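Of the protein chains in this complex, one is absent; all others appear in place.
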Amino acid sequence: MVFASTSHALPVYILDYGLLAILVIVAFAIIRVRSLFAIVMLQGVYSLVCAAWFVSLDAVDVAFTEAAVGAGVSTVLMLSAMLLADCRSAPVPISRQIGPLVIVIIAGMAMLYAVGDMPAYGSATSPANSYVGMDYLERTAKEIHIPNVVTAVLASYRGYDTFGETVVIFAAGLGVLLLLGLNGNAGRWEACPNGQCVSDSDSVASIEQSGSLASSREGETKPSKLKTKGADDA
Amino acid sequence: MTMLDIFPNWLLAHGPAFLMALPLLLAAITAILPNEKIAWFSSFAVTLICTVTAFALALNNIQNGVSVYPLGGWDPPHGIALVIDALNAPILVLIAFMAVITIIYALPATIAEVEPKKRAPFYAAFLLCMAGLLGMVVTGDAFNVFVFLEVSSIATYTLVAMGASRDRRALRAAYNYLILGSIGATFFVIGIGFLYMETGTLNMAGMARILHDLEGGSRVAKVAFGFIIVGLGLKLAMFPLHMWLPGAYAYSPTPVTTFLSSTATKAALYLLLRFIFFVFDPDFEYVASVLTYVLVTLGVVGMLFASMQAIFQIDARRMLAFSSIAQVGYMLLGIGIATTASVAAGYLHLINHAIIKGGLFLALGAMWYRFGITRISDFKGMAKMMPWTMGAFTISGFSLIGVPFTAGFVSKYQLATAAAGAGWWWAVGVIVVTSILAIFYIGQALLLAYFQDPPKIEGRTVAKNEAPLAMLVPMWMLVFASIVIGMRGGVIVDASWRAAIFLLGGGQ
Partner (left out) sequence: MRDPHILLRVVSKFLIPLIALFAFYVQFHGDYGPGGGFQAGVILAASVILYGLVFGIAATKTAFPPSWIRIGMTLGVLLYGGTGVLSFLLGGEFLNYSVFSHNPSHGQHYGILAVELGVLCTVASVMVAIFYAFGSRQPGVPNIENANEDG
């Protein structure tokens, strides 16, 4: 992202910075807007602009994924989740916004600090392009014989990573299956001790949670006295 | 060595890949099994095979040194390599062994805590969690660490949320964990990206070599180091980044709490060791200053602060959770002092704490299983109601405090000697103070259990109702492990020294 790259002409810079500016504006809009519907739509916009920017950076495969997942499917999923929850987000008191803001500023400053020593964007002599990256370009043609180096790296050279990513997706699906159920019928099943409940301190429920979680609800959680029940409800 | 001859050659050669491929594939199959008994059995078999494999690999490592397994036949740096060395072999055994313990215990526990039709997917999620942890420990590739970190994390968020059938607050805890864990993973992957920008490779040994040649590298490497420390700090519940931990431990299903407390933070600690001492080098100026000023400070503050908070908890599992944060402080202190002896002590404490906390959480889980108990005030007369469970709790508790002849004593003693050896006398004082604080929070539960009578319900004293054998056996296995390490630490103390010498060289 430093100006040293020679291959990029002025229009490309204008395009890149224009897209980045849109991203920043959309990000601020997402933070400011209270309507969840608008937020979901703006996230779709964000992903689409991101995809366009990735194309401009010559990362076509990433752009494709971003457009398909970020702008496409995840918008629908977010909308369907929103329908189950609420249409407006509750305003967050300013005191709770300061912490995250400070963290974001510090992280941003740290990255800016590193920018000075970064290799120029697209530089052929940068470590990322000259060492393993260059080898991939040469070896794919010899060893795998497919034109798309990205596919060769993803599916073969680093196929194990892709296996891991597939499992990540599977884990996400499994999580949804476990928590919601595919038919929306993951009912409320109560766990029950396989014996006699002797917990006798309902009165202290309200002070059970100390510190940061103090605001969470109590009440429905306490097992009542003398709840004796068979082990297996199956 | 004769022990090694038992294992077939292909297992030793392909063991690293076997170790995560088997649980991943069986997790996929387990998820659609119709019968929970078969699901349990397949999970049990997988964890057992993984333990044997990890053990064989660890033996092989002792005998034949570092082994590298190039996945896909592509040698690093072009492909991803799995590496077994003195640092990760013991952790692999620990994770697989704790998985076996947890799975045995889960047989009765899931019946009480997990909806019948969800039990098979529950075991699948558990296997995914274990495979993710094993995968991130066994790999020698920095980005691959992130991939498997995500596998284990996503499975963990689900598992924590499964506690909702016992306590609805599990959902909130899982959500907190999800948000903070994702932030941690993002920081970590930003760090990896910067490291790639600096070195041009993702292989950890390659990164180490290049960073060494660059004598620490430019500002990009420094920022990468910062991001990696913060990201891992979130995952391992380093003191100010621990907010997710008490809730996640307190409300998840009891087998999940046990497994999480004894493996998840430990795998993150392993990664911290790996990045600080292997990829980076404590000789780099910025690494040294982070070790001395950040890790030690946070470790000590965490030890004191979390121990105090543990005393004032009402929920027993939250108490143990805060104690875990304090114990992480011990390990960070050991890492921060950065001598061979202190790192060995920190590493030993990592393994010991996994065993001790595992035992404590299993005992607490058994108490909930029989009597629905979660609060310390409910411990009244527990020694009469569940003598064996309470026995396990007591011994593990003593071990946590650091009573002589238990595992906790060995590692705390080593840590104190290492701190004294490096001239850090005040750190010895802190170790003593926090051990005294541990007497308070463990002691209040023990006092109630041993010196109070069981409660009366409708005029009748609650009868003795011991936990089932499937819970007692794993619990007492951990208790025995704790005592054996305390009496004659032998193998595990050696392993910790080997790990420290591997990282720092020399043997003081």
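We just call them A and B in the order they show up, numbering each chain from 1.
Keep in mind that, in the parts below, a contact is a pair of C-beta atoms (placed from the backbone, for glycine too) under 8 Å apart; a residue touches a chain by one contact, two chains touch by 3 or more.
What you see is a predicted model; the values in this text were computed from it and never measured.
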Candidate in contact with the missing chain, chosen from B:171, B:420 or B:484: B:171
Candidate in contact with the missing chain, chosen from B:25, B:66, B:214 or B:403: B:25
Missing-chain contacts mapped onto chain A: 60-61, 63-65, 68-69, 72-73, 76-77, 80-81, 83-86, 143-148, 150-152, 154-156, 159-160, 162-163, 165-167, 169-170, 172-174, 176-177, 180-185, 187-188, 216-217, 220
Positions on chain B where the hidden chain makes contact: 14, 17, 21, 24-25, 27-29, 31-32, 69-73, 164, 168-169, 171-172, 175
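Just so we're on the same page, only the chains that are shown with their structure count from here on.
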Euclidean distance of C-alpha centroids - chain A vs chain B, Å: 25
Contacting residues of chain B [partner chain A, same complex]: 24, 27-28, 31, 71-72, 74, 77-80, 108, 111-116, 118, 121-122, 124-125, 128, 131-132, 135, 141, 143-144, 147-148, 150-151, 154-155, 157-158, 161-162, 165-169, 172, 187, 190, 194, 196-202, 210, 218-220, 222-224, 226-227, 243, 246-247, 253, 309, 312-315, 368-375, 377-378, 454-455, 457-458, 462, 465
Chain B-touching residues of chain A, taken from the complex the two chains share: 107, 110-111, 113-114, 116-119, 126-133, 135-136, 139, 156-161, 163-165, 167-168, 170-172, 174-175, 177-179, 186-201, 204, 207-208, 210-213, 216-217, 220-221, 223, 225-227, 231-234
